[in-house]
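For this depiction, one protein chain was excluded, whereas all remaining protein chains were kept in their positions.
Here is subunit A:
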């Protein structure tokens, strides 16, 4: 005799529970938190380096730099003035999960943190389903990647709150339409907040800094 038993359990329920715990911990302390995602090389570390250089006197920024293999990104962020930077080497895993962040927590001084940012592994697919307890996901896309990326990776763009279009200094070298990428992204997620930046020339970064400071302020209030 066979019998069916209802389970109704989320496959990632363990991850979700840990993420909820992280979110509550950060929330209690009024810390604004972001999860940076993109394809490899879109400029996550570059944007964080600039952000550190610009805002480190105003905000205490804690960074977790996820990487499959090296600690290069963490070292770059330390060189850019990051005072609390934790490397997180996954040793092959294509995404970060809440347990990895949870494990790092004892090493992090949350009382001295206004802004908590995790740089995820460069990958537009796998990190999308893993909640890390962040307030928002920020998805980066660079102009060399093609303006149809939001349609190819809808899950990630749907779950993100912010999209940063980076490397706009290279626009003239690429057949990348700013209009089309916005159209494609907003088709997937009409609530996306969009920035256009160049980490090379600094174009567009003022708006990004202002937005970030405002979010930190609102979270503290």
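What we mean here is this: contacts are C-beta pairs under 8 Å (C-beta built on N, C-alpha and C of every residue); 3 or more make two chains touch, one makes a residue touch a chain; residues count from 1.
Rule of thumb we're sticking to: contacts and distances are computed from a predicted model.
In the listed set "Acetolactate synthase", "Hydrogenase maturation factor HypA", "ABC-type sugar transport system" or "ABC transporter permease", the entry agreeing with the UniProt name of the missing subunit chain is "Hydrogenase maturation factor HypA". Within the whole complex, the absent chain has one touching residue among A:78, A:136 or A:151, and that is A:151. Which of A:84, A:113 or A:128 touches the hidden chain is settled by the complete complex: it is A:128.
With the whole complex as reference, residues 1-14, 93-95, 123, 125-126, 128-129, 151, 154-156, 158-159, 186-191 of subunit A touch the missing chain.
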